[in-house]
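My questions all concern the structure below.
What you see is the complex with one protein chain gone and the rest in place.
Note that the chains take the letters A, B and C in the order they are written out, and that residue 1 is the start of every chain.
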């Protein structure tokens, strides 16, 4: 986006402004569970990102990120999927804006199943079929595909941070897998 | 399907048996609203079939049909979409089995918005993106694509029978169009 | 209902007719997960019926039953809840007919997570808050309330037949519990 669009950078938050806002109001996020589906719409596998955290810990993660000022939720979903899975992932953005659930990440642990020490984030959660070639981008080390049965194993869920294991289980329940 | 599968024809209903069942129990249906969507998942057009009824009346219709014995709802949805739109339609069957609503067609008019003089049918309703080439099949005369704004015009809705105009409006509401 | 209504008993199925239909077409059911919720809508407990099966086995079960000819899904839901939980249960029937999922019970095990040796049943599944006094009726021995955490324990889920443990987990995921 360029300076000439109404969404120009001057309308976005500088890092310190974002930091301040994070202590004062809920921040809007999207979470996406990337899946492969067959011609009948049956989910055959689930994609999880492998990331190294700042502290050098390895975690598995969903595709996740902020919705920007003057950005549609659909566009944020597409942007974060392409950012994490690469430009050839061909995500099929859901035609309904209804999320399968909302995940409320609180800075205080235990208020909900979800926790984010940096902020109070409210995330609209979607399951998104991807049809192209996925290549982990940026800070993701790998993208691994799991069958729905593998994905719900305790060992996999335990590697997910911030309560995203619970969100993954909710997404799998939603698709009937 | 062949005689060797558990779903062999002997398990299905003969015409007179179907007729009898229709007077005695609700019959399970699926309704599909075929749509075109852009890369952001925004619905750009809606497909409606043009049919001639037995009485020579012209009506517009959604893709609709029975779920058979031992058939999954997903498979029924795919079968009816391919039957009405042709084998190259490439419908993206929804990954969640949750319908956006159910339509209860009663033989008695006025119980619900939906009416079917032949039977009490309960239909699971889905909006389905189709990505391939659609060719109306069988008893459909044409398949016409409407923008969401055109599709909700009174003149279009009035051409739909059995309350399907109301179902179309519900589907358009569901996708936020 | 009396003989004078259009839904008179003569329109329903005699036992042998029901038996025949069950071998020929999917039968429409509703499944309800009865819950208690607090003033914020947070589910605090889940009610499960304790039943003795014909073979003398003890199982836990959801509220479940057929939709009759010319009966609305809402009415079937209310009828089965009052039949199983008693006339003072005060169920709050959901205002939207959209089920949180559909459960496809196949006579052949393994086609889906759900199994019913008697028939192919397709069930519309709802979570229903009940606000009154519940008394198990008819063939139910007891009604037991579990916290959401207790309800998802392996020992509880293992006592549920036909895949209803999976449906219970989906319902708990749907309410975010």
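Following the convention adopted for this analysis, a residue touches a chain if its C-beta (ideal position, glycine included) is under 8 Å from a C-beta of that chain, and two chains touch if they have at least 3 such contacts.
Bear in mind the structure is a predicted one, so any value in this text is a computation, not a measurement.
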item: Per the touch definition above, residue among A:50, A:90 or A:122 touching the missing chain; value: A:122
item: Hidden-chain contact residue, picked from the options A:64, A:101 or A:164; value: A:101
item: Footprint left on chain C by the chain that the document does not show; value: 35, 37, 39-43, 72, 74-75, 77-78, 92-98, 100, 127, 129, 174-176
item: Those residues of chain B which, in the complete complex, touch the missing chain; value: 101, 112-113, 169-170, 173-174, 176
item: Residues of chain A in contact with the chain not shown; value: 6, 11-13, 17, 20-21, 23-28, 67-73, 96-102, 104, 106-108, 111-112, 120, 122, 124
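One rule holds for everything that comes next: only the chains that are shown with their structure count from here on.
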item: Distance from chain C to chain A - Cα centre to Cα centre, in angstrom; value: 34
item: For chain B paired with chain C, centre-to-centre distance based on mean C-alpha positions, whole Å; value: 27
item: Multi-partner residues of chain A (each touching 2 or more other chains); value: 174, 176
